[in-house]
Structure formats: C-alpha cells, structure tokens
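Let me begin by presenting the structure, written as structure tokens, before commenting on it.
Only a single protein chain was left out; the remaining protein chains are all shown in position.
For chain A:
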Amino acid sequence: MSAAESATAIQKNQVDLLDFIDWSGVECLNQSSTHSLSNALKQGYREDEGLNLESDADEQLLIYIPFTQVIKLHSIVVMGSEEEGPKTVKLFANREHMGFSNVNDFPPSDTAVLSPDNIKGKPVVLKYVKFQNVRSLTIFIEDNQSSSEITKVQKIALYGSTVETTDMKGLKKIEDH
C-alpha cells in the first residue's frame, strides 16, 4: 500500500529535482577522488551500475546539495549494492557547511534506515512537513548495509516540487479581478 502510494505521489505532482540542483555549490566530504558525487547524482551517470560514489577514509559520507530555488522535498531514492550500500541516512534541511564533527549536534530533519528494498530503488517517503521550505539539503550517510570499510552509492534521486511555481499561480488568480 505505501509503495503504491509513494509511486503515485511521485507520478502526480512530484518531479525529479535534478534540474533544480545548484551544481556550483554541491560538495561531498570523504568521497574517493575517482568515484565522486557526480556518479551518483548526474543524469546518465546514476543509471550506470558501474559508476558509484565511494567513500574514502571511512564509511561515512557527507553530501551538501544547494538548490537554485526553494523546493519541497517529498521523497528520495538511494540505490546501492546489498552489502556496501548505505543504511542509515540522515537528512538536514537548510544547514550550510556541516562537518562530520557537528553532524550530531543538530537533530536531523528526517532519518531513513534503508531496507534492502530501498537499496534496490524503492523511494523513501520523507516527513513532508519538515521539508516545506528547503534551500539546501545535507545528506549524512552514517553507515552501510554490512558495516564494511567503504560505502558505495549508485544513485541518489530527489523527488519533490518547487515552491516558486506554486506562488506564481497564486499571483495570477489575484490579478484576475
């Protein structure tokens, strides 16, 4: 049931937020230089199973994604392999320049523990109310499915809607008088 719900929700009014990512500000801490964030985020790269985002010194990853517009985040898809894919994913809305040291100082906007289904592509529906006014998103991948040294992420996709488009429609209605 919930799977059907989320699927239809995605079809209805949620779009892939790939177009609204501000690529100049995207950062990823502890990524391996050969397997970088683009492999997981960018169109085409993320569909390729051979191209992964990999962690470097240990299994944690801290991804910072700013957006060009204010958006509402509905759900995310995090795909990876069964052993080395991410498990605990914490999301922070509108927190800039976090580091690994202060990542546990704030409560996350939402936490997702990825099941094997999720890791294969099933979207995780988030607490929508927490993500109504998102300028930037920080994704903290705390550990992976099998607690191995390296975390490998094949795909990260964000689904939601933009805030500004809604506002424009609202303006038009007023002008009709």
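Here are a few things to note about the model shown:
Criterion: contacts are C-beta pairs under 8 Å (C-beta built on N, C-alpha and C of every residue); 3 or more make two chains touch, one makes a residue touch a chain; residues count from 1.
Keep this in mind: contacts and distances are computed from a predicted model.
The listed options are "DNA polymerase delta subunit 2", "26S proteasome non-ATPase regulatory subunit 4 homolog", "AP complex subunit sigma" or "Glutamyl-tRNA(Gln) amidotransferase subunit B, mitochondrial", and the UniProt record of the chain not shown names that protein "26S proteasome non-ATPase regulatory subunit 4 homolog".
Between the chain not shown and the residues A:Leu29, A:Val70 or A:Ile150, the one that touches is A:Leu29. Shown as candidates are A:Asp58, A:Glu83 or A:Asp117; the residue that touches the absent chain is A:Asp58. Remark: the residues of chain A touching the chain excluded from display are 29-30, 33, 56-58, 60, 96-97, 99-101.
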